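There's a structure below that I have some questions on.
All protein chains but one are shown in place.
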Amino acid sequence: MVRSKNFFMKFYLALIIAFLYIPIAVLVVLSFNDSRSRVVWGGFTLEWYKTLFHNSDVVAALQNTLTIGFGSALIATVIGVLAAVGIDAMKKRSYSLTLGVGNIPMLNADIVTGIALMLWFSRFTNLGYVSILLAHVTFNIPYVILSVLPKLQQMDMSVYEAARDLGASSVKAFTRVILPNIFPAVVSGFFMAVTMSMDDFVVTYFTKGAGINTLSTMIYGELKRGIKPEMYALSTLIFAVVLIVLLLVNYMPRIRQKQIQRKLQNRKAAS
Amino acid sequence: MEQAILNLEHLSKSFDGKKILDDLSIDIGKNEFVTLLGPSGCGKTTTLRMIGGFIMPDEGRVIFEGKDITALPPDKRHINTVFQKYSLFSHMSVADNIAFGLKLKKKSSAYIHDKIKYALKLVDLEGYEDRHPMSLSGGQQQRIAIARAIVNEPKVLLLDEPLGALDLKLRQDMQKELIKIKNELGITFVFVTHDQEEALTMSDRIIVMNQGLIQQIGTPVDIYNEPENAFVADFIGESNIIDGVMPKDFLVEILGIPFPCVDSGFGRNELVDVVIRPEDMEFQKPGSGMLDGRVTSILFKGVHYEMKVQAGGFEWLAHSTEAYHPGTEVGIYVKPENIQIMHKPTSAAQEVINTNE
Partner (left out) sequence: MNKRSLLAGPYIVWIIGFTVLPLLMIIFYALGDGRGEMTMSNILAIFEPVHLKALLLALWLAILCTGICLVLAYPLALILRKLNIGKQGMMAIIVILPMWVNFILRIMAWQLLLSRNGLINGALGAIGLPGQDLANSSMAIVIGMVYDYLPFMILPVYNAVTDLKDDVIEAARDLGAPPKAVLTRIMIPLTKPGIISGITMVFVPSLTAFAIPDILGGGKVMLIGNIIEQEFSTSMNWHLGSGLSIALMIFVLISMIFTSNEEEGKERRAW
């Protein structure tokens, strides 16, 4: 009975994972489909992977997506980490006020955030690359804070004071003592921000103006006319790269640990 | 022991191929205060969790009032537990915490109300009904945890190192409190601790465990005065444990020096472990004791001084109300009845115990 319960649990888990990944599998299949139609299988081809980088529109949209993704995440991480350290030191009232107002872009409807920023930006300047970047930084900062602040609160701040006591300047104490402690949270906040930026459609759609596209808005525009098969190839590529990076990041430490353990065991056995 | 309420029969358990319990059998009587005592990893908590129903033994049975309850889930057992980390429900008030078990049993609200009152009175926290558990101190939370368990009128109350997280003063108060509660309720307590002093203070009977095996079962006085092996002697209080030889009855040779003793029945020239408690080490003028030594260190411990004495190539531990400062030459004397002779461990498992010390 225990075994069947276990089987049921694993089955459910597999079902959810399948639900999350079936659409991706569809796109991967389409990326190898030698037919411009989405519903007809025209045989296997690598054509779309070859033509992908010859299409200057696609390359430009990819560039925009990547530079905005990483750029906005980087800016958001710098501002967010400083903010988290600052917020951590605040008294209760300014603490909850700052967090409350600061979380608006994360909790508010994307469509409202997008429209509000669009109205605001278009007062001063033409919409374009910069307005998208600023908008992405805006909704990314809360994710960084969300990731970093709990780590800071868990941390014993007396280590900072100890560092100061031992003669470290406040900057040194921050970079040498606090930063190493919260670094994993900073990285995951950065990663989350890149993900949110790359995944965003709505805010970009409203703040982009004419003549510039990220992958999302480009594909949205193509929806009615028919999506270029290169897009399937591109998203398959992006997915594969991210998957490999994640697997490496996640399994490398464990593999190394196992290697070290084995080495130790061998040494023990030898002695 | 009068009548047994719990019988643990040949319990064995392994985790990840490591044997945690090895063929453990204990009978626990009605109204008894039994303590499972041992270092961490000795299997005491595993034993308790088997009684509570949280772990199934690989082999053996748990018999409660004559019925086999080995496979019965915890919620079907007439046994309650006071957990080490209190484990109060943080989303409920104190009263709701205490009422939890009673509400599940669909008791009337008047009954529940009375029970809460009674239990809070018993643990000295009257008027705390509406407080939130997280706003209470550790000691108060522990009392609530006890109240929450006892309102269900268990026949056996399991206590898993319940005082471990409290500071010394509070711990001593709670020890007295627990004995008081036990006497009032008249039920069986099975108590787990690694604190030998706590065990000696509270228990009717102590079961000393190590490496999944029972080392000794006995009253606190028995266990302290007549440890059955070197592990028990070392674990219960401080001791000098030293190798000896029994050339004949009532005489043991330690470091080549004959000491009269009261033990007999050992084989001729059998190798034995000799235990001498530090408070039984008596100092005389050099030359007039059994062997001479020199004090190497002294520590003031409040009631007594603790000295280390180098004599015959062995470092002895001694307690005395008088101070003997380092460098002092002393003669060591031990009364025959204060020398405890024990067989050397024979089984492989017991061997492990000694090498692990």
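In order of appearance the chains are A and B, and numbering begins at 1 in each one.
In the analysis below, a residue touches a chain if its C-beta (ideal position, glycine included) is under 8 Å from a C-beta of that chain, and two chains touch if they have at least 3 such contacts.
Bear in mind that the values here come from a model prediction, so they are computed numbers and not experimental data.
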Worksheet item: Taking the complete complex into account, which shown chains does the hidden chain touch?
Response: A, B
Item to complete: Quick one: say which of A:Phe32, A:Trp48 or A:Phe206 touches the chain that got left out.
Response: A:Phe206
Worksheet, complete the sentence: Filtering B:Gln3, B:Ser109, B:Ser135 or B:Gln284 for touch with the omitted chain leaves B:Ser135
Worksheet entry | Selected from B:Asn80, B:Thr188 or B:Ser203 as touching the chain missing from the view | B:Asn80
Practice prompt. Sort through A:Gly102, A:Gly128 or A:Gly209 and give me the one touching the missing partner chain.
Written response: A:Gly102
Item to complete: Name every residue on chain A in touch with the hidden partner chain.
Response: 6, 9-10, 12-13, 16-17, 19-24, 26-27, 38-39, 79-80, 82-83, 85-90, 94, 98, 101-102, 104-105, 107-113, 115-120, 123, 134-135, 137-138, 141, 145, 170, 192, 195-196, 198-202, 205-206, 215-216, 219-220, 223, 227, 231-232, 235, 238-239, 242-243, 246, 250, 254
Worksheet, complete the sentence: It is residues of chain B that touch the chain not shown, namely 52-54, 73-75, 79-81, 83-85, 87-91, 93, 100-101, 104-105, 132, 134-135, 145, 148-149, 152
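What we mean here is this: only the chains that are shown with their structure count from here on.
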Item to complete: Can you check how far apart chain A and chain B are, centre to centre, with Cα atoms defining each centre and the answer in Å?
Response: 54
